[in-house]
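Note that one protein chain is taken out, while the other chains of the complex remain in position.
On to subunit A.
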Amino acid sequence: MFLTKLSINVRSREFRRDFANIHDLHRTVMSAYPDTDGDIPARQAHGVLWRLDPTHTGYTAYIQSHTNPAWGKLPGDYTTAPAEVRPLQPVLDTITAGRKLSFRLLANATQDTRPVELKGKTRRVAHHQPDDQIGWLIRKGDQHGFVIPTARDGQPDVNPSPVPRMTGRKDDTTVIVDPVRFDGHLIVTDHTAFTQALTTGIGRAKAYGCGLLSLAPPRNT
């Protein structure tokens, strides 16, 4: 497993194009990985997950993958510093059941609805209310081997914050992703399921910057 840090140059026209079209951003990320000829999509085959984090001066992109990325094809002024790549194994080695960690996750928290006008077909809609978003995350925790501890105020120790809608065009269809960013703490309950979630991501829209779980030591309370 590898983790790349790209310090984005927000004045780059290539980055502005990608930021305006999430599908172009996906393609730029995937340009660091060789093509695959199998039936599995290239993103899945290389285990690529990524996220754009806003900083004081612009954006930082974190990209995780099974395959060692080659960032040589990136447009000239895309970044302000060379790409930093490091192995992720040390992080995976520290994961044990019962361990408390702080985390960040940009997720596409959605639910399937069956509106009457669609006559039985489903429509996926994003959760916009913080309580619904936290509920979604807790359900994902059941599935992926972690729980959200309770903070001092008795509420789940996680903060959902809204993120601007991401839009794009793939072929002739419009892509719309309404993500939410979770910052908080989690406690690992199932080592195998949690490691699996770390390597394959959580939730939908993984090609469009969602689902990458970043971990750090817990914050002092």
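Definition applied: a contact is a pair of C-beta atoms (placed from the backbone, for glycine too) under 8 Å apart; a residue touches a chain by one contact, two chains touch by 3 or more; residues count from 1.
By definition in this document, contacts and distances are computed from a predicted model.
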| item | value |
| --- | --- |
| Among "Sugar kinase", "CRISPR system Cascade subunit CasD", "Pyruvate dehydrogenase E1 component beta subunit" or "NADPH-dependent 2,4-dienoyl-CoA reductase/sulfur reductase-like enzyme", UniProt-listed name of the chain not shown | "CRISPR system Cascade subunit CasD" |
| Hidden-chain contact residue, picked from the options A:Lys100, A:Arg123, A:Arg139 or A:Arg165 | A:Arg165 |
| For subunit A, residues in touch with the removed chain | 10-11, 13-14, 16-17, 19-20, 76-77, 128, 162-165, 167 |
